[in-house]
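Heads up, the thing below is written out as structure tokens.
Left out: one protein chain. Kept in place: all the others.
Lettered A, B and C in written order, each chain numbered from 1.
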Amino acid sequence: MAELTYRDAVAYGIAQEMRRDPNLVMLGEDIAGAGGVFKTTVGLLDEFGPARIRDTPISEQAILGAAMGAAMTGIPVIAEIMFSDFIAVCFDLLANEMAKSAYMTGGQLSVPVVVRTANGGGSRFGAQHSQSVENWCMMIPGLKVVAPSTPADVVGLMAASIRDPDPVVFFEHKSLFASKGEIPEGEIVDELGTARVVREGTDCTIAALALMVPRALEAADRLADEGISAEVIDVRSLVPLDTKTVLASVEKTSRLYTVEENPRLCGWGAEVASIVADEAFWDLDGPIVRITTPHIPLPAAEALEDMAIPSVDRIYETVSKTIG
Amino acid sequence: MAELTYRDAVAYGIAQEMRRDPNLVMLGEDIAGAGGVFKTTVGLLDEFGPARIRDTPISEQAILGAAMGAAMTGIPVIAEIMFSDFIAVCFDLLANEMAKSAYMTGGQLSVPVVVRTANGGGSRFGAQHSQSVENWCMMIPGLKVVAPSTPADVVGLMAASIRDPDPVVFFEHKSLFASKGEIPEGEIVDELGTARVVREGTDCTIAALALMVPRALEAADRLADEGISAEVIDVRSLVPLDTKTVLASVEKTSRLYTVEENPRLCGWGAEVASIVADEAFWDLDGPIVRITTPHIPLPAAEALEDMAIPSVDRIYETVSKTIG
Amino acid sequence: MSIDLNDPALLDYSQRPPRHPEPVDPANDGLPIPLNVRTDLYKRVQELRQFEKRAYDLFMQNLVKGTSHLSLGMEAVSAGFAAAMQPEDYVFATYRGHAHTLSKGADMGQVMAELLGRENGLLKGKGGSMHLTHAEANMMGSYAIIGAHLCIANGTAWSAQMRGTDQVTVCFFGDGTTNIGAFHEALNFAKVWNLPVVFVCENNLYMEYTPIDLVAAVPNPAADRAPAYGLESIVVDGNDPDAVYMVAADAITRARRGEGPALVEAQTYRHGGHSRADPGKYRPADEVEAWLDRDPIPMYHQRLLRLGVPEGRLSEITQDVARRVDEATEFAKAGAHPGEEHLFTDVWADGGSAWRN
Partner (left out) sequence: MSIDLNDPALLDYSQRPPRHPEPVDPANDGLPIPLNVRTDLYKRVQELRQFEKRAYDLFMQNLVKGTSHLSLGMEAVSAGFAAAMQPEDYVFATYRGHAHTLSKGADMGQVMAELLGRENGLLKGKGGSMHLTHAEANMMGSYAIIGAHLCIANGTAWSAQMRGTDQVTVCFFGDGTTNIGAFHEALNFAKVWNLPVVFVCENNLYMEYTPIDLVAAVPNPAADRAPAYGLESIVVDGNDPDAVYMVAADAITRARRGEGPALVEAQTYRHGGHSRADPGKYRPADEVEAWLDRDPIPMYHQRLLRLGVPEGRLSEITQDVARRVDEATEFAKAGAHPGEEHLFTDVWADGGSAWRN
């Protein structure tokens, strides 16, 4: 077992797959010589060379297009979109092309592309470089969506995403890059569509994703001090969505909280809430409560950004006040 | 009172505002001489001339950019994006620029733009020309979102959108263009953020939008034959959202159904469901049920498309089976 | 060019000065193209013409739902390029893609059935007229949102480059498409990566209902921009199958040799409106007439006669195509409407559509 940062786990996971599959290639802006602006691809150019790790112009549509076209011929491709906010400049390629190709062609073409992108706030980068946009992708039929919260999950879910024959958007959280965790020895391959109960509890279920997972866990510790036993679920994969794990948990706890970094409206938590409000309605003992970033663009100033994104305090207080 | 088609109501509404405000201008592809590919802007070029009704290149980013820049200087602009699916090619301008401008600049700049676009299915246009993408916009803080279901609402909400100082995305439904309705005499100005109870009922609330409104109404008629009294709400405005009307209705009926044309995940109904599951939980007598297009790209063939989009039958059957 | 807002013709584009076709270059009779290739070209333009006419008739009978964009008048571009390609080469088209799909060898009956939304359609009815794809023959799809597919075409070219094959990618698009961002990104990217891709602008002088010269800053919207990507400016008569063939063969050969991308502008005209419902009234009447006079098919028919192909051979081809179009029509009409079992297939590569467990 080695300890790696979440940042280093990205290159570690990619390298594992590049060694396994000599066809796998990656492209993106400043990913090669520079090792990525977040240093998540350091070392890959040296090991795999400039034909497999390719720098591109600032042309996100061209990046995703090249990835898609190559993938349609059976070459698996990893495409980096530097910040997830920039998905907006190539959203047509992602939402209208990659996502719909298999269906529109009656199954003739599939698109084994992993779109990796740095997501989320906490870096004081302001409204155009800090968004949590998992829901931009979750809402598009034909896209799979993954957002790991630990280094081990980065590696395992990266492998699963790369081996998946469909387009997967892989969200790496900027504020988790420096976090550390154990990585098991040997090849690591996880499974898409599986959530994980990261803390067991009986009084309520807290479903969280990416950066919100450690915060939910910390809040759960504090709730425990008060005698509230919270079960925390790391959702990990939004599409496919592991509704079984969520529903089973709610069956046990009878209360659901979601902790979402995305601004409120149409966040992933709304979807989860709506599933539970339908299928587990009779299990519920009280309201479903969503803890989200307010429905505002993200402010740049440290002080303001910290107020906006759900904090341990806010999670703790919301649950504590409403669980009644 | 004149009767107008929903299609003609678009130009009628725009003309009303263009007569009132000589600064108001419109731009888009094929909107001038051709009167729009859906014939929704017929006559405007003749009345207002080529300086106010301007054809553009196929450059959606340039269109929204020009609209935004002019709007920032105080000129109100209507920009047409021909099909709502094409929002994906200019999503950066909409989601990252227009939406965030006021906030990022500490209130220095506002963006009085109405982005009109033809939305929704039923025309057998296939996966790239049939989407219901209201949620693409609803999820972005800083955008207002409107989707009228009747000719009168087209006129009134168009006026309200144009007079609003913020960016508003105005969804015109392709399958409603041929529908007809009465238009009151004189100036018509409606209000954003107001839903309308279009049928009163006591047993359940059915919240619907745009094309789904007439279908929900027809389903409600059939439910009435069975002795089920459904209240139907035309949501009309997703942002601002008239939660009061929805919550008041659920308080009365104790059951909520949403009828959404968007594919399932993160649709507007999920948001409404999550609000109700929190704030009206104790009013509910049973599960919240969402009736949506399945989470698939839209098929082109008539037969398949009709199965995909919520139909009167499906609404009727779902409510009838689950209301218990 | 820049728009003059005082130009009264802005109120009615059909009052603008017409843009007439160049006359056929008489020297093209003498292009070094073997006669068997030329008869093949004739067969190709006949197939496209007759298929598209039938498609038009079927709309009129309301058998084609949705929309449809025909290549009537523009057949020489597709035929000329297809004849210059190898079977392993990749093709990308727009929503105006019937011709390119057929040219790449898709079955007429399946294409027709797709237009009719039938289960025996090329895409099982799921894609429709605007998304024709025949991956088996490396016809990699028809794309209905302007621009994206130029970027995607780079991808198959990149794949060929990586795999060390000599496959070339040919990507068709319209004049109006030269103004969208993706065009620019794709062309620059192709050049920088030295990709084996030939971009073909079918300049039919109009985007949807707006004349291209009113919305493009340069007279030849593709060719005049080629230098911005380090490429040669190439304009070809898109109504002459031979002229197209020569230019296509040259560009494709160079790409195949590893000499990188090309951008070809083929000037042509559509005989009808933009899509099914459009009568095309925004075009000056004498412009339409002048271009109808330059119809590629009778012109080519005359050329082949001049070059000694017997009339009988040509009418044999024509009749054979007519029969096949009839058969395709029958095949299509006989197809069932797709049933619910197709609704939930093919979202994912495993054939399913599940988003949850």
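Everything below uses one rule, namely that contacts are C-beta pairs under 8 Å (C-beta built on N, C-alpha and C of every residue); 3 or more make two chains touch, one makes a residue touch a chain.
Given the structure is predicted, the values throughout are model-derived calculations rather than measurements.
J.: Which displayed chains make contact with the chain that has been left out?
T.: Result for the missing chain's touching partners among shown chains: A, B, C.
J.: I'm checking contacts with the chain that's been left out. Which of A:Ile14, A:Ala71 or A:Ala88 qualifies?
T.: A:Ala88
J.: Using the definition of touch stated at the top, determine which of A:Val189, A:Ala248 or A:Ile296 touches the missing chain.
T.: Answer from the full complex: A:Ile296 touches the omitted chain.
J.: Taking the full complex into account, find the residue in B:Ala32, B:Ala71 or B:Val259 that is in contact with the omitted chain.
T.: B:Ala71
J.: Which candidate, C:His69, C:Lys126, C:His149 or C:Lys191, sits in contact with the chain we can't see?
T.: Going through C:His69, C:Lys126, C:His149 or C:Lys191 one by one, C:Lys191 is the residue touching the chain not shown.
J.: In the full complex, which residues of chain B touch the absent chain?
T.: 23, 25, 51, 54, 56-57, 59-62, 64-75, 77, 92-93, 96-97, 101-110, 112, 141-142, 165-166, 193, 239-244, 275
J.: So that we can see where the missing chain sits, which residues of chain C does it touch?
T.: 1-3, 147, 179-185, 187-189, 191-194, 214-218, 224-225, 227-231, 260
J.: Provide the residue numbers of chain A that touch the chain removed from this figure.
T.: Given the touch definition above, chain A has residues 29-30, 32-34, 37, 45-46, 49-51, 55-61, 85-86, 88-89, 123-129, 264-265, 294-297, 299-304, 307-308 touching the missing chain.
The rule we apply is simple: only the chains that are shown with their structure count from here on.
J.: Could you name the chain whose Cα mean is nearest to the mean of all protein Cα atoms here?
T.: It is chain B that sits nearest the middle.
J.: Centre to centre, using CA atoms, which chain is the farthest one from chain B?
T.: In terms of C-alpha centroids, the chain at the greatest distance from chain B is C.
J.: Using mean CA coordinates as chain centres, what's the chain B-chain C distance in Å?
T.: 35
J.: Report the inter-chain centroid distance for chain A and chain C in whole angstrom, where each centroid is the mean of the CA atoms.
T.: The answer is 40 Å.
J.: Identify all positions of chain C at which a residue touches two or more other chains, and write them in rising order.
T.: If we look for residues of chain C contacting two or more partner chains, we find 121, 123, 125-127, 131, 143, 145, 147-148, 181-182, 347, 353, 355.
J.: Which residue numbers or ranges of chain A touch two or more of the other chains?
T.: Residues 92, 96, 103-104, 141-142, 239 of chain A each touch two or more of the other chains.
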